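Report on the following structure.
As you look at this complex, bear in mind that one protein chain is not there, while each of the others sits in place.
For clarity, chains are labelled A, B and C in written order, and residue numbers in each chain start from 1.
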Amino acid sequence: MPLDILYFAWVREHVGLSSERAELPADASTPLKVAQWLAARGGGYATAFAAPEKLRCALDQQVVAMTDPIGEAREIAFFPPVTGG
Amino acid sequence: MPLDILYFAWVREHVGLSSERAELPADASTPLKVAQWLAARGGGYATAFAAPEKLRCALDQQVVAMTDPIGEAREIAFFPPVTGG
Amino acid sequence: MRRIAVQSEDFDPGAELDLLQGADAGAVASFTGIVRGDDGVEALTLEHYPGMTERALADLAEAAMTRWPLSAVTIIHRIGTLPKGARIVFVGTASAHRAAALEACAFLIDRLKTDAPFWKKEHGRAGDRWVETRATDAAAADRWR
Partner (left out) sequence: MRRIAVQSEDFDPGAELDLLQGADAGAVASFTGIVRGDDGVEALTLEHYPGMTERALADLAEAAMTRWPLSAVTIIHRIGTLPKGARIVFVGTASAHRAAALEACAFLIDRLKTDAPFWKKEHGRAGDRWVETRATDAAAADRWR
């Protein structure tokens, strides 16, 4: 099933997209694995996902750990730690 | 030297005055002794000063303990614990 | 900026926040106290000790500015008879730092309650009654000592 992938802040700038729809490979079962798969695309993706430990992830708009299962989520977002307020 | 004696809140209501000027007796060397001297006048004074432990005192607009020396103060005020804000 | 006022007129909290914000601040915190209608209270009368009150409030502002890096402090306290729902007191702080503004604001209202010579009398269903101090107020003020 296709998943919406969203990018924010410098992740968005490096990738050059706000969002895209993609079919994940069968083994991309966690945000970390999705990040590694995206990094392997090279270019801006490689830059954005070079250090997954600097990223945060939300599944269906709930923050999760990078090693949590993606399960039935329809939307995955990658972004740096938040800096609002 | 005469001293201004000020009363606030229910102390003022019992005494029936906001302030008065008085010559203290020579032995009225602390706020507690002044309170006892005022209580001895009877009437509203006796009511207002019946329980000095319920009162607070300021000398020249600085809060002091009831047993502090009056010294050269020109103004003494008696009032209940404050309840502003 | 140190703005201290003891007045019978109402104040405008929005205008006070604007003044605080103008003091080159990154963070503005405020507290507004309002007459509550608990237990049938219809109004309060606020009495104070003219002269000493202004001094006590100025001392509190000074203490806050010594303890935290504040660019501005405002303390406004009303006196006289105030109906249920009326504003009684406003405390506002401005700082480059959020924690400084928030802590100083709490400090000022906690200490004002124990250190400034104001007395409240309630008017209501049960007649007139001088408000007594609460142990929780003393405890709140003590945590800043």
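As a working rule, a contact is a pair of C-beta atoms (placed from the backbone, for glycine too) under 8 Å apart; a residue touches a chain by one contact, two chains touch by 3 or more.
If you're wondering where the values come from, they're calculated on a predicted model, not measured in any experiment.
J.: In the intact complex, which of the depicted chains does the undisplayed chain touch?
T.: Across all of the complex, the chain we cannot see touches A, C.
J.: Of the listed residues C:Val6, C:Ala27 or C:Met52, which contacts the missing chain in the full complex?
T.: Of all options in C:Val6, C:Ala27 or C:Met52, contact with the hidden chain holds for C:Ala27.
J.: Touching residues of subunit A against the unshown chain: what are they?
T.: Residues 6, 8-10, 12, 58, 61, 63, 77, 79-85 of subunit A touch the chain that is not shown.
J.: Just the residue numbers, please: which parts of subunit C touch the chain that's not shown?
T.: 12-15, 17-18, 21, 25-36, 38, 87, 96, 98-99, 101-102, 105-106, 109, 140
FYI, only the chains that are shown with their structure count from here on.
J.: What's the distance between the Cα centroids of subunit B and subunit C, rounded to whole Å?
T.: It comes to 26 Å between the two C-alpha centres.
J.: By residue number and range, which residues of subunit B touch two or more other chains?
T.: There are none in subunit B.
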